[in-house]
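A single protein chain has been omitted from the complex, and every remaining protein chain is retained in its original position.
A, B, C and D are the chain letters, set down in written order, and residue numbers restart from 1 in every chain.
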Amino acid sequence: MARLTSKRSRKTGLPPGSLVHIGEQKTETVAITVRHYDEQQFQEKSAATFEECIPYKDGPGTTWINVDGIHQVETLEKLGSCFGLHPLVLEDILNTEQRPKMEDYDSYIYIVLNILQYAESKGEVVNDQISLILAKNTLISLQEKETDIFIPIIQRIKNGKGRVRTRGADYLAYTLLDAIIDHYFVLIEKIGEKITSLEEELLQNPAPQTVKRIHHLRREMIFLRKSVWPLREVISGLERGESALIQDTTLFYLRDVYDHTIQVMDTIETFRDMLSGMLDIYLSSVSNRLNAVMKVLTIIATIFMPLTFIAGIYGMNFKYMPELEWPWGYPLILLTMLAIAVFMLAFFRRKKWL
Amino acid sequence: MARLTSKRSRKTGLPPGSLVHIGEQKTETVAITVRHYDEQQFQEKSAATFEECIPYKDGPGTTWINVDGIHQVETLEKLGSCFGLHPLVLEDILNTEQRPKMEDYDSYIYIVLNILQYAESKGEVVNDQISLILAKNTLISLQEKETDIFIPIIQRIKNGKGRVRTRGADYLAYTLLDAIIDHYFVLIEKIGEKITSLEEELLQNPAPQTVKRIHHLRREMIFLRKSVWPLREVISGLERGESALIQDTTLFYLRDVYDHTIQVMDTIETFRDMLSGMLDIYLSSVSNRLNAVMKVLTIIATIFMPLTFIAGIYGMNFKYMPELEWPWGYPLILLTMLAIAVFMLAFFRRKKWL
Amino acid sequence: MARLTSKRSRKTGLPPGSLVHIGEQKTETVAITVRHYDEQQFQEKSAATFEECIPYKDGPGTTWINVDGIHQVETLEKLGSCFGLHPLVLEDILNTEQRPKMEDYDSYIYIVLNILQYAESKGEVVNDQISLILAKNTLISLQEKETDIFIPIIQRIKNGKGRVRTRGADYLAYTLLDAIIDHYFVLIEKIGEKITSLEEELLQNPAPQTVKRIHHLRREMIFLRKSVWPLREVISGLERGESALIQDTTLFYLRDVYDHTIQVMDTIETFRDMLSGMLDIYLSSVSNRLNAVMKVLTIIATIFMPLTFIAGIYGMNFKYMPELEWPWGYPLILLTMLAIAVFMLAFFRRKKWL
Amino acid sequence: MARLTSKRSRKTGLPPGSLVHIGEQKTETVAITVRHYDEQQFQEKSAATFEECIPYKDGPGTTWINVDGIHQVETLEKLGSCFGLHPLVLEDILNTEQRPKMEDYDSYIYIVLNILQYAESKGEVVNDQISLILAKNTLISLQEKETDIFIPIIQRIKNGKGRVRTRGADYLAYTLLDAIIDHYFVLIEKIGEKITSLEEELLQNPAPQTVKRIHHLRREMIFLRKSVWPLREVISGLERGESALIQDTTLFYLRDVYDHTIQVMDTIETFRDMLSGMLDIYLSSVSNRLNAVMKVLTIIATIFMPLTFIAGIYGMNFKYMPELEWPWGYPLILLTMLAIAVFMLAFFRRKKWL
Partner (left out) sequence: MARLTSKRSRKTGLPPGSLVHIGEQKTETVAITVRHYDEQQFQEKSAATFEECIPYKDGPGTTWINVDGIHQVETLEKLGSCFGLHPLVLEDILNTEQRPKMEDYDSYIYIVLNILQYAESKGEVVNDQISLILAKNTLISLQEKETDIFIPIIQRIKNGKGRVRTRGADYLAYTLLDAIIDHYFVLIEKIGEKITSLEEELLQNPAPQTVKRIHHLRREMIFLRKSVWPLREVISGLERGESALIQDTTLFYLRDVYDHTIQVMDTIETFRDMLSGMLDIYLSSVSNRLNAVMKVLTIIATIFMPLTFIAGIYGMNFKYMPELEWPWGYPLILLTMLAIAVFMLAFFRRKKWL
């Protein structure tokens, strides 16, 4: 999540619709998996090229074509020609720094969004882009690298459990969106735990390190927000029900996903609010500690400076200093000093510094 | 109110519409109470299963089915099949971390919101979720645990007082919403008192503890806000009068509830404004006190450093120091010191430090 | 203006439409005054009950019924039955903690807003609620206690001056609204003067007291804003001209009141901006003074510490310290000290600390 | 620009539409100038009363009536009766504290806005209100005092240059608006220069004076904003082309004025952003200087306190202090002191304080 800007500059000067992969290549090979199912049966096979997928296109049942690895320009070009995609869609699939968006090309809907997961090993949020192309009977999903968040869905389709087998490609698309946004909640919980522990640290023992951790979390919230805010528009665009590709029965489900998105957004805003509140607390605790330090210094100085001065007076070498000759001079002066110290301490106690 | 994030992650990987209870289980048993009434008569009985409630469904009069305890998945499934509810509604009822919302399923309206109460014992706001299903003649309310805020309503129905006996299920739903939002005012008053006492503390005797209490209240406001803001949409959705389930005469009453919601929101925003103003005051009072501490230190140092230096000079052991031999040397030097001290004090008085 | 929250909790548990007076009782008795006029004649009399007012209701001419004191529930119930008001309207009249609002009940319009005045004696803004019920030919105004801001209007009606005698009840309602909002300007001017004097104090001689006064004014702005913002909606609701009760010729006048409301809102926002700017100035002046204090301390310490150290050296009692024997040792060391002091002062002058 | 609030309170209690001049009287006399022109000819004369202007009203050609000085209520009353103006328009003309607005009275359009100019002598922005009444063939402009910003326009009309002679009163109104808003750019440039010089001062040599100058500019921006923001609505109201008084060919020109208004608003917002950024810089520079001061103090104290202590030890008068007798005691102790000082300096250098 540390990248501030994409490496889009690589594309400058190329004609629009040029296919150039932008982003890090996350997998070696490109794997195409075709899953074809209807209420009765289920098939799953690996395909070497997109041409193998064409037969399923208009046939009965639902076809889910999943592509892991999107860095091969030629493969994408094949996809485009097989399924009649607009060159700009292909360009967007290759550019892994897209803002989530939904585009309705009448015969298909193009959706791009991010799979966000917390990478325990790196201690930061990891972002993979997924493109969905929803056509009649067919859903094509393209990801930067294989992901494990769809495994339960694949299991359910295989076992014939759930509604997914009896519904079309639009319900499948919903199921994938639902799984992706469910993982946002996992991420949000992780960050919530971090914020809670940071808050405790802050209230008990704030250190300069704390402010850096607050900064780090705020920075992550900025990026999360950038991924989630446009999502609202994406889902609400689907849920508005203007496309013939989405059946009415699926709209209720999309409304549910929409609610979840709003909830994620709400929580992100809440976290931002809390983090900026925590920074205020930190700054006030730093000020308080400075105050405490300065009080110690002032108390010490205020007590010992007058005493040292008195000692300095009777350390002078004047010939005629009658006090020096008095037998009780020394104890008297010690008592005076004690009185001054006691008075000073009483003064500070009254000022509530002690 | 301390929970930052729900435990939704428990649901990740499950098919949409899976019934899983999310949240803390707040009661042991599930209690179903059926209240059936019209202008003439009133019945109240406990039901063991939802099947017992079916006879009342289409009959004349109004039926209020109240469920305390929503953690039993099987009970909910029964409810769904008896009353023909959408699986997503059942899922939402079970998930006690919902954002308040209103969904119109034509034959029924689903409303979910929070009962907020101030728990004196814990010193914090306690949040219980309530789901309302408003169908023709029937209102179903589902809560995490028994609540006492509906007791006056039940009394009024029993005694045949008020309009509630003569109107339908929509008026009953309004009465419950009104009672819930009336309790928000109680909560708001509690918090208002806390803010007032905090403000007094702040202006008279600000302590590092004060800032933590401000932070605590700000945090509670963040959560309150999250509960109340979506409510505006919920009530305005009902009040728009698009559903055939809500009679025109009830719309005036809903407009009243809407006004109350706006008033709660207004007050929450006012409190947020005040709390952030209080933090500013706190920070400026810390700065002022630092200034005061530093002035004491500076005054002491500025008076005693020169005096100690003079005493130091006449403490030197040079052989030829003519002043030491003067008979008036000692008193003269004491007078000089006094003059310096007086001059310094005058200087500070002119600078308004004293 | 110190009340943070209403005592609405008193109503919790009561049925909707219950008549309970909320707020402070500001007058002993309830006084009903009926004024009836048309272009030719004018009558004014006190009424003991609302029944006396009924004859005027549909007759020709305009009737203005003014009620001072709204704490008697029975009186209000009478009013409701005489003029056929909705129970929620009566409830709202009794609740003196209303948010300004306008409700169109077809046969009458209900308006509630605040009369804001500056109480010189208490040094704060005083808030009285006024309810207006505009029916055909009749305007009913209900206030917590007698107010003097309508006296000029009554005089004009009596003397037959101005347009008010020739127009209907809607113009009368406009005249009252205009008078109320004109008094907002008086209030705004008072606060403007306070802010100006505070600003001068801030730039010339900021004291810890200043920040408390800024806080006090900010707090008053928060409450003023709460009273004025909803007013915009109220007036714009009237001015939209959707009610048959308001004649087209009155709409121009309402647009004028609307402009005034916007102007009050603008000024309130300007004041808020200025007050938060003033807090910034205050904080930077505190920092500057801290800097000044620290410079004094540092200059004193930097000059006298080295000098005291040198004096300390020649105060040591070593047997073999050749300098002590030199005849010019003492004057030489004094010169050295002087040189160090001069050098230090030059150093501080170059650093612009002096 | 120092006035915070208008003296509107003077009007409190008067009937609506009362003609009272609010504001400072800026000129002694009231001067009415009538300019009548069409493509062929041009006339200019002073008029003593508005009656003289009536003949031009419906005749062919365009008439521009300019009034300098608006404090005479009787003159305004004449204007109203001659041209059939609504009493509220007359009231608004007299009140020189108006918010810019545009009101369409079908037979004429009333526009009020501010002429803002930078008064070099006073060092602040000067604000004069101008009212424009655009009727068929006639434009009436009323100002508080004579202004020089219309001189080039008058010259162009006289000389028959530019489009203005061939177009109607609406184009003339546009020309005046354009001239007024062009002067906003002059003002904006002046303020821009001030901000630039202030920024340089801030980065090179920030002084407590700087923050007061920032505050002064921020305050001016608040007032400028109050004048310019409503202007957008005014011009967009004209440009929407709903009035028959404005010809289609003029709409393109009004769109241009609209663009300029947006540009002024943009720049004001940019200035506000910059000024608040500059305050942050100032505060951080104050903190940095405090840090620098404290480092000097700490370095001095840390070096001389231990040394003075050592000197103090050997200044004690104990009988049995063997070191005092050593021949090398004195030079040894001096070397030790030097070593401590060098060590301390090295320590501070490593801490990057030097």
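As a working rule, a contact is a pair of C-beta atoms (placed from the backbone, for glycine too) under 8 Å apart; a residue touches a chain by one contact, two chains touch by 3 or more.
The structure displayed is predicted, hence computed values, not measured ones.
One chain is not displayed; in the complete assembly it touches the shown chains A, D. Of the candidate positions D:A47, D:V126 or D:I281, contact with the hidden chain is made by D:I281. Hidden from this view is one chain, which touches subunit A at 4-9, 11-17, 86, 88, 91-92, 99, 101, 103, 208, 211-212, 215, 218-219, 222-223, 226, 279, 282-283, 286-287, 289-290, 293-294, 296-297, 300-301, 304-305, 307-308, 311-312, 314-317, 321, 323-325, 327, 329-330, 333-334. Touching residues on subunit D toward the chain that is not drawn are 149, 151-153, 156, 161-164, 174-175, 178-179, 182-183, 185-186, 188-189, 192-193, 195-196, 203, 252-253, 255-256, 259, 262-263, 266-267, 270-271, 273-274, 277, 280-281, 283-285, 287-288, 290-291, 294-295, 297-298, 301-302, 305-306, 308-309, 312-313, 315-321, 353.
The definition used in the following text is that only the chains that are shown with their structure count from here on.
Any chain that touches subunit A and also touches subunit B would be listed here, but there is none. Interface of subunit B with subunit C: the two copies contact each other largely through different residue positions, with under half of all numbers used appearing on both sides.
The angle of the rotation superposing subunit A on subunit C, based on CA atoms and rounded to the nearest 5, is 145 degrees.
In terms of their C-alpha centroids, the spacing between subunit B and subunit D amounts to 42 Å.
Distance from the subunit B centre to the subunit C centre is 26 Å, each centre being the mean of its Cα atoms.
Distance between subunit A and subunit D, defined via averaged C-alpha coordinates, is recorded as 42 Å.
In subunit A, 315 are the positions where the chain touches two or more neighbouring chains simultaneously. Every pair of chains meeting the contact definition is listed here: A-B, B-C, C-D.
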